[in-house]
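This is the structure, below, for whatever I ask next.
Note that this complex is displayed minus one protein chain, with the remaining chains in position.
Then we have chain A:
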Amino acid sequence: MNGTIQAPTLEYAQLAPMLVVFGAAIVGVLVEAFAPRYLRSAIHVPITLLSLAGAFALTIWQVVKGVPTKPAAMGAVAVDGPSLFIWGTILVLAFVSVLLINDEDHFVAAAAAVPGSAEEEQALHEGAGHTEVYPLALFAVGGMLLFPASNDLLVMFVALEVMSLPLYLLCGLARRRRLLSQEAAVKYFLLGAFSSAFFLYGTALLYGYAGSIDLAKISAALGVVGGQETLLYIGVAMLGVGLLFKIGAAPFQAWKPDVYQGAPTPITALMASGTLVAAFGALLRVFWVALGGLDWNWSPVLWAVAILTMVVGAILAITQTDIKRMLAYSSIAHGGFLLVGVVATGAAAGQNSKALSAILFYLVAYGFTTVGAFAVVTMVRDAGGEAWHLSRWAGLGKRSPLLAGIFAFFLLAFAGIPLTSGFFGKYAVFQAAVAGGATPLVIVGVVASAVAAFFYVRVIVLMFFSDPAADGPSVVLPSRGTAAVVGVAVLATVFLGVFPQPVLHLAQNAAQSLFIR
């Protein structure tokens, strides 16, 4: 104890993708403060898109240079194969979602003005807009990058909040149906804060048990520390609550339909793709790295959660009459299918990497399809905004065959029909689960997929085989951004369905060495 403090070493090169995204977000805040209003949007869009593209390029550069084998930043952040794969996925999905965010006036003119008031009228008249959405989205994406890569529980908690806090705000900024949007923000915020308190208390208990919050040290303490199992088990359960909430696994799924429905649709697309990918990365890292030695204890619980999630997601989706709520329940069901892969661990490292690569592939496939589906939702409009009620979608196939056909294709991909990306995603996860001895879970999964296919097909039948209403919704001509999003999503869904080998191979390479400790 001579009073000198050693400066930490930071591997800036490894952290570069995150630093670029966070840096661009801070520049965005400065633009918000100093640039005149009419210039802001023109400055934000290139900064946002370029930073995401730059971060993606840096991620690729990292892969080409060789995947690091040691955690960076004094063991706080692990930039390993799965992290890099997840980073790439999130960055591409975020780029596409930003095109959607950028597209048209999805966002409120003045969030502080009461809906229907004179102030709002004036703000609308002046053509005001909240360009803060760009830096907020960038902060959220930065959090998403850090969340699955964090190698200790404190960094993971901070990343969880950095990811969630901007999303709470973004949820409340819809231009139309503002009451729904504000309600979604309140619900998401209160429930999200509640669940992160559970995550934090779980962290505290694990810290008490292991004397460290480092995932590897917790893992090492599992067999050594005796007589404190109560702390460990309660801690793991609370940590699990926090993580499963973010995924939207049953019984913590209640927020998902409300938030997905109320939030502006481009933000829903960002949440449905990016947040899910990031949360699965974090869940896998916690349960496989820190608690891998405890899988006899948590695996039965996750079995139950996976079954419940698949069943609840698939069955409740049938009763929905709102297209965004239906997609939300479908996202819950897909979370359940992915959990099947999380449970499919085995004694052999080969089994684990197989399950991991299956999950990674599934996340890519699902992410693209879901962004595409929400992009289509933004284009079907009524007088009061987007037409969400399913009855309004009746006969869309006759009015606008191309758009309805594309949406039907996305729904078939969700259902997992061969020649779409969804098929190979499901196939890979279920195959890994069978190899991992989780056959009953796979049977439930297949039955749930069949139930889910029913409501996807119901929407397709509604679109193509019912008569359009006389005052039905109109399909707006997509802007370049939205058209690009839909195009990319269709291409990705087809490509991954017909020719999945390159991405599957990439996922296998990323998963080969599993998570570093």
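The working rule: a contact is a pair of C-beta atoms (placed from the backbone, for glycine too) under 8 Å apart; a residue touches a chain by one contact, two chains touch by 3 or more; residues count from 1.
One rule holds for everything that comes next: contacts and distances are computed from a predicted model.
In the listed set "Nitrite reductase small subunit NirD", "3-isopropylmalate dehydratase large subunit", "NADH-quinone oxidoreductase subunit K" or "Cell division protein FtsX", the entry agreeing with the UniProt name of the missing subunit chain is "NADH-quinone oxidoreductase subunit K".
Of A:48, A:83, A:97 or A:182, it is A:182 that touches the chain left out of the display. For the chain missing from the display, the contacting residue among A:64, A:112, A:224 or A:477 is A:112, taking the whole complex into account.
Screening A:193, A:304 or A:491 against the full complex identifies A:193 as the residue touching the chain left out. Only one residue from A:13, A:74 or A:204 touches the chain missing from this view: A:204.
Touch with the hidden chain on the side of chain A covers residues 111-112, 114-115, 154, 157-158, 161, 165, 168-169, 172, 178-180, 182-187, 189-190, 193-194, 197, 200-201, 203-205, 207-208, 211-213, 257-258, 261-262, 319.
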